[in-house]
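What follows is a single structure, and I will ask about it in a moment.
Removed from the display is one protein chain of the complex; every other protein chain stays in position.
And now, chain A:
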């Protein structure tokens, strides 16, 4: 179990993480989601005691990890697959780690076999692909058979087979009762992996709940309409209390359901080419929630059909959900 209580981290005048509070429970895979630069890696480093929080506390199974003499039997961590010396072999890298924690050398061969690197264990890591380095990092995390595991973007560079393998591994580790905390900036990666989600943006907590609860939030409906007279319909729907986003002839309507939209159109003799109710995907819910906290946003392309992370959140967040509701921590 990882307990993060009110941690804030400032680097000079930059606040990387602000008053973050959440708990990562054992027996579950917990996804740690946020756009690039939202403070995920900083938070993971604070859990591992590599960075000291400016204020607040982090404990792993009730203790501060940084105060432990040896770490591998408590927490296994993959922070960055590149955090290895390219001149060493995978076996030498794992042997050094194992020895520092008094883990028997035989365990190195076990984890090498587990991640499928046995055949290449004697080769220099510098020649490994990113996917192989991820496997090596996972092997290092497993060395101490720890109850808590942290993985920072572990799916980067893995092929589809590797992704499937990692998901099954996380599931198995969680089923064994371990705490599995996995960061990602892509919701799609977590959708089939995580039980719980911690979502942050700009260093602040946006959501901490189960995937099912998060998905329910994302399934608020919107209605898609196609009409040759979009301008007239936008005015009528807005007057009826809906909020409408216009993509040329295609309109996305929230606040009214499909029969209501049809009634408005019929009353005013506006032809509809298409009318459907759609559930937002998890990906979309994530993007909506983090829309105004994404740090590095590309310029908006005009009339893009995809929801852009740069759109003002007021268009996307339904009227009945205030920003305070979206924050399960201190709404401030």
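Throughout what follows, a contact is a pair of C-beta atoms (placed from the backbone, for glycine too) under 8 Å apart; a residue touches a chain by one contact, two chains touch by 3 or more; residues count from 1.
The working rule: contacts and distances are computed from a predicted model.
One chain of the complex is hidden; its UniProt record names it "ABC transporter permease subunit", one of "Paraquat-inducible protein A", "Chemotaxis protein CheZ", "Multicomponent Na+:H+ antiporter subunit G" or "ABC transporter permease subunit". Remark: the omitted chain is touched by one listed residue; of A:19, A:80 or A:249 this is A:80. Residue A:88 is the one among A:88, A:123, A:167 or A:250 that touches the chain missing from this view.
Counting the whole complex, the residues of chain A in touch with the unshown chain are 1, 26-27, 45, 48-52, 61, 65-75, 77, 79-80, 82-89, 92-93, 95-97, 99-102, 140, 146-147, 176-178.
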